[in-house]
Structure formats: structure tokens, C-alpha cells
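One protein chain is absent from this view; the other protein chains keep their places.
Read from first to last, the chains carry the letters A and B; within each, the first residue is number 1.
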Amino acid sequence: MLAERKVYLIMLLPAILYFVVFHYLPMTGIVVAFQDYNLRDKFFSPFVGWRNFDFLLLTGDIKGVIRNTVLYNLAFILLGNAIQIAVAIVLAEIGGKRFRKAAQSVLILPYFVSWVIVGAFAYNLFNYETGLLNALLTQLGMERADVYNTPALWPFIIVIFALWKSVGYGSVVYLAAIMGIDAEIYEAAEIDGANVFQRIVGITLPSLVPTMVVLVLLSLGNIFRGDFNMFYQLVGNNYILLPYTDVIDTFVTRSLLTANDIGMSAAAGLIQSVFGFAVIVTVNQLIRWNNKEYSLF
Amino acid sequence: MNRFTDKIVFNAAAYSLLTVLAAVCVLPFVVLLSGSLNEEQSIIRDGYALLPREFSLEAYRLVFADPRELTAAYAVTISVTAVGTLLGLGVTALTGYVLSRRQFRWANGFSFFFYFTTLFSGGLVPWYILCVQYLGFKEAPLLAQIVPYLINVFYLIIMKTFMKGISDAILESAKIDGAGEWRIFARLVLPLSKPVLATIGLFIAIGYWNDWYLSFLFVGDYRLFSLQYYLYKMITAMEGFQRIAGRTSFSISEFPKESMKMAVTVLATGPILLLYPFVQRFFVKGITVGAVKG
Partner (left out) sequence: MNKRMRLPIFAAAWLLVIALSACSGSKNNPPAGESQPAATGSATSTPVDSGTASPVADPYRQEVESGKVTLTMYLIGDMPAGQEKVLEQLNVLTQRDINAAVVIKNIPWGDWQAQYNLLFNSGEKFDIAYSTQWADYNGIAAKGGFRAIGDEELRTFLPQTSADLSQESRSYLWEQVKVGGNAYLVPQVYDWQNPYAVIVRGDLREKYGIPEIRTYTDYLNYAKTIGDGEKGIIPINTNGNDDKNRNPLFFDRQWTPLAGLFSVAVDNKADDGKVFAILDRPEVAEWARLNYEIQQAGGYSKSALSSKTIQDDAFKSGSGASSINGVNGLIPIYLETLKTHPEWKPELYDIAAQWGLAPPKGTDGGMAVAATSEHPERAMMLIDLLRNNKEYNDLIGLGVEGLHWEAVGDNKFKALEEGQKNYGPYANAPWGYNTDLMRVDESTPDFILEWRDKWTDQVAPTKLDGFVFDDTPVKAELIAIKNIELSVVPAIQFGLNKDPQRMVADLLEKTKAAGLDKVIGELQKQIDAFIAVSAQ
């Protein structure tokens, strides 16, 4: 038993080394959240208590910003996983082999287009004067839509773009999980006369649960973080839309755009970390009580 | 519902779903391609289109007028992706295997030890100081574009979850036959994990291929920029300048053209798509576990 453990530890060595060097050593830098960082003293700069956190509260609508961040992430996690699972199942079960491969390749395309370009696409689609959508609407004899001044539309638009970009990429994991399911089980079900839908509900879905739980858990840790580039490139600094689209990362970036203050950005990051940590530990514990196999740690 | 109708119903639904999705996903790429072949002024005036309004190869001519940066970027990205994927996948698989072993009592503790780093970080500056001043990344720009992304906790945990699915019985019987851990890992676990290895390998490769940040941070020599950084510089130049334009005493009137940005995006995305069919070969249903068991 002891010898076995030793082998395991040797196997873990590269990873341990990597995480200590690239993650745990620099982690000490968190102290700057409480310091007035200067270039002479670096991480031994004078401590200033909670002062670096002040700017977050002064701006006014931080509560709305946090709410947006959490709601968007929940939508991405729930809808994202649902759609990725659906696509993976369809890909696995569909008859035409060529079609399946082609579709799979095409679905992953959006993942490679950077948000800057996606933002430009969105603008070409939705802008009031020359947008494709409005060109279509006017041709159908309908009123033009003023998308960039209609905040209520944006939660849908952003979620759709996020799903669109991640569907092909995300479904790969689920597809791999389906490939790992024992073929004998399917064969047995078929002999028993189960149709495609019964097989999916009875075998495929339950087999995907561990993967799904892990993926959801992994994303929950980042529920207080937003993809700055996605929101910024789609929306920009659009005041009309901000109440529905401002997330913590866009908020902080906007604040510190010209400030060059690593203490304050560390402070904002620390808050996101602490909240995320609390969420993940709680959820993980709940899952542990339920089924130890599914928990992250 | 008899045995044939269910397949017909399913395939009808599946084909239409996938066709719609595929269309939505391929559309922007068509627009990109057409934009890169469109005359510059027409893009600015009328926006993008599905087919070029005024066909022009000018963007590609501009890109290839001085292709040194582009070809160097290809070389860098391809070698970084190849080496990085190989190393990263190796370490991830090995670590994932250990974490998946139920009899390893510390597996949970280590999982937490690794996962914790995704929640808390000291921020860019201390990490950067470590990399530049203690590890000398600026003097080893290629290494610097590989090492920081070797292990990703998310991939590690996905790997672990999949490997947990391998039946303990197989591994135990191998052990009884006298196989050591290394042998079990190499001869049993790796072959049984083909789909997840392909998945994670693909993810790691895409991660390296898509990365501009490490170049941005560590590489000063334009001959060692990655492809995506070459593209990123081009796409963001105007925005970076504009943030200060109102406060400067100087002006710039020439920035990379729209059509050129799109041409480079096309050139940067194309090659990785060729990798995908290769990866798909590993997605063959149910062979693995069943085959070994039988």
C-alpha cells in the first residue's frame, strides 16, 4: 500500500511542481489587495487596510452588476449544458456518418472566431441604419428595430451568442462520454425492444450525469466572473444597455481603465474569488452528502 | 411506435436540428471569407455580406506582400501547439489517472489542491515577475509560450472523471497479474481512454492554437509571435489607440484594414480545422470498455 502511494506521488510530481511554481508561489501576491503598491517596495508596500475596495462601493450600482453576473452565468451553465448534451446525443445517434462528421466540424467553427470579430458581426446584423436585420424588416414592410437602444433584448442576444460560440466545443466532452458507455448495455436494450428515445432516456442520459455534474461544478466556481471580451465586444460602453449587460469584469475594467492600480484590481479579483469559493465549497459539500462519487474534491 | 418509425422520427428531428445549427455556425465564416474578398471601402460603407459585393484580392495581396511575420507566426504556433499538446496531454493523463484511483487516499486532497488555484490567484503582476525574473521566460520565448498552459485544472478534472469510469475490476485483475502502476497506466488506462484523450488533446491543442496572451506577455521579437497574437495586434490596434486619441498630441491615420483583418482570421483558423477530422477518428462508439472486457 505504501509503495503504491509512493508511485502515485511520483506520478503526481510534475503536476505538483507546476501548481506550486505557477500558482501557489504567485498567489502570495494577493496581499497587494491591501497595499498601496509602489515599484520600490513591490509586495512589501505599505498596508492600507480595505481602502482598495472603496471604489467598488462608490460607483453606485454594484449590486445590479453582481446580479447580472450571476444570472448570466446561471443561464450559460444551464442552457449551455442542456444544449451541448442534446447536440452530443444527436451526433452520437444520427445515421449518416458523413453528415455527422461534417456537422461536428462546422459546429466548432464559432469557437475560433474572436469576440472582436463576433462583435463586429453583431453590429452589422443589428445596427439601425445599415444592419442586415433592418434591411430585412424594411423589405418585409415592417418597422425598423432599434436593437442597440432596447435593453430588454440583450439578455437573450448575449445568451444566444454565448451558446452559439460554445455549443460545438462543449459538446465534444459529452460526445466523448457517450463513446465511453459500454456498448453491451445498448445491445441488451435493443434486444429488449427499446426504441431510440427509450435508449436515450434510459441509458445515455443517466450515464452522462457524472460528467454533467463535474462540468456544472467547475463552472459554478466562476459564477462571479464574466467574460470581459464577450460583453465588451458585443455591447461596448452602451449606457442604455448597461443596466442589463454590465457584469463585474466590465465594471472593473471600466473603472481601472486609466488608473493602473494593481491593488484595486487585486481587490476586485479577491472578492470574486472569495464568493466563488464559498459557492463551490457549499455546492460540493451538498453533492458529497448525496453521492460521494460525483463531488469535485 | 415500432422499431422503424422511432428511427425515422429521430433522424428527421436530428437532421433538421443539426442542419439549422450548422447553418448558423457556418454563416459567420462565410461572411468572414466574403469580407476578406471584398473591396475595403465597400465594407466600411455597406457592412458585411454573404457574397463579396466588389470582389478584390487586395487584402490577401497585402498580407502576403511581406509574409515574413505570417510565416514565422505559423512556424511558432505549429511547433508550440505540437509540443505543448504532447506534453500537456501526457501530464494531464498521468495526473488524472492518479486522482481517479479510489484506493489513493490523498486523491481528494490533491484534487482540492489543484482546483483551488482556479479560484484564487495572485493576479498578473506577481506571476509575471516570477516568469520573467526567476524563470527567464523573456530569454526563452518558445518555452514561455508552452509551459504556462501545460496543465489546466478543468481538463484535469474531466480526465479524472472519465478515468473513474474505467471498471476497477479490470485494473485489479491486471494488478493481480503482477502489473505495476506505470504499466497499468500505459497499457490499460491509456488505450481505454481514447475518447477522453482525444477530447482533452483537442482542447489543449485548440488552447495553444488560439492563444495570443503568452506572446503578448513574453515575446518581444516579432519573429517569435504566435499566429493569434499577430492577428490580435491587427484587430485591436485601432481600439488601443483610440482610447488615448482624445488626449494625445499626435494622430495616426493608417490602421490595418477591415478586409485584411478578416483575411488573417481566415488564414489563422483554417489549419486547425484540418486537425478535427483526425481527432474524430477516436470517437468510435463503445469499442473500448466492451472490447477489453470481452
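Going forward, contacts are C-beta pairs under 8 Å (C-beta built on N, C-alpha and C of every residue); 3 or more make two chains touch, one makes a residue touch a chain.
Remember, predicted model here, so these are calculated numbers, not experimental data.
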Key: Visible contact partners (per top-of-document touch definition) of the missing chain   = A, B
Note = Which of B:F112, B:W182 or B:F278 touches the missing chain? It is B:W182
Key: Sole residue of B:L119, B:I146 or B:I166 that reaches the chain not shown, by the stated touch rule   = B:I146
Ask   = On chain B, what residues meet the omitted chain?
value = 41-42, 44-46, 66, 79, 83, 86-87, 90, 124-125, 128-129, 132-133, 138-143, 146, 180, 182-183, 185-187, 216-217, 220-224, 232-255
Ask   = Since one chain has been left out of the picture, which residues of chain A touch it in the full complex?
value = 37-40, 42, 51, 54-55, 58-60, 119-120, 123, 126-131, 146-149, 234-242, 246, 251, 254-262, 264
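The rule we apply is simple: only the chains that are shown with their structure count from here on.
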Request  = Using the touch definition up top, name the residues of chain B that touch chain A in the complex.
outcome  = 1, 3, 6-7, 10-11, 13-15, 17-19, 21-22, 24-26, 28-29, 31-32, 46-48, 91, 94-95, 97-98, 101, 103-106, 108-115, 117-127, 129-130, 135, 147-148, 150-151, 154, 156-158, 161-162, 164-165, 180-182, 185, 195-196, 198-199, 202-203, 206, 210, 231-232, 235-236, 243, 261-262, 265, 269, 272-273, 276-277, 280, 283-290, 293
Complex contact set, residues of chain A against chain B = 1, 4-5, 7-8, 11-12, 14-16, 18-19, 21-30, 32, 42-43, 86-87, 90-96, 99, 101-114, 116-118, 120-121, 124, 127, 130-132, 164, 167-169, 172-173, 175-184, 186, 193, 195-197, 210-211, 214-215, 218, 221-222, 257, 262, 265-266, 269-270, 273, 276-277, 280, 293, 296-297
